[in-house]
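Note that one protein chain of the assembly has been removed; the remaining protein chains are unaltered in position.
This part shows chain A:
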Amino acid sequence: MTSTLKGVTLKGSAELVADFFSFGINSILYQRGIYPPETFTKASHYDMSLHITTDAKLKNYLTNVVSQLKEWLFECTVQKLVLVITCLETNEVLERWQFDIECDKSAKESSAPREKSLKTIQDEIRSVIRQITATVTFLPLLETPCAFDLLVYTDKDLVVPEKWEESGPQIIDQSEEVRLRSFTTSIHKVDSMVAYKRTNSV
């Protein structure tokens, strides 16, 4: 963390948000059972116990995405991050965890740190992650083997880097949407929501 206790710089904010994504994605993967629970280990962060994957392949993938994301957050060119859970049997999208990112582009010009303490930001992040954990109670069970993908919505003029490619939005047909809490570093505002396929049985 480069941000001091007094305020948040653009760089610090980007790091904070990227860290949040890293932990948030790990939590979702653990909570939704996309990977077996024994491949997760407990780690303490934001004054709470979180589950972090030990799967080397997954770890590598996440660090790749998160480091690229950090760059884009720093450039303020990212609009959304979406975690898509797809059923492998039917290729149907079952869940979409969407994180809308609003960048305060004025922070790019003025390097003055914003008046917001790290502690309050972390408190907000903690409540978002708590809510992610709590959503398991109402989300339908994932009964079939599933895989996840991370989509990043960026500005159109951004040059797509190597190893990345354009993708479809992977929208769920007939979905229910639930808005979750949001947090802001006063430079980046992150709104989170989850959309899931409506089950016919209800």
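Everything that follows uses one rule, which is that contacts are C-beta pairs under 8 Å (C-beta built on N, C-alpha and C of every residue); 3 or more make two chains touch, one makes a residue touch a chain; residues count from 1.
Operating definition for what follows: contacts and distances are computed from a predicted model.
Within the choices "Intraflagellar transport protein 25 homolog", "Mitotic spindle assembly checkpoint protein MAD1", "Geranylgeranyl transferase type-2 subunit beta" or "Trafficking protein particle complex subunit", the name that UniProt assigns to the complex's undisplayed chain is "Mitotic spindle assembly checkpoint protein MAD1".
Only one residue from A:31, A:127 or A:175 touches the chain missing from this view: A:175.
Interface note for the absent chain: among A:27, A:154 or A:184, the touching residue is A:154.
Touch with the hidden chain on the side of chain A covers residues 58, 61, 64-65, 79-80, 82, 84, 86, 88, 91, 96, 98, 100, 145, 147-156, 158, 160, 163-172, 175, 177, 179, 193, 195.
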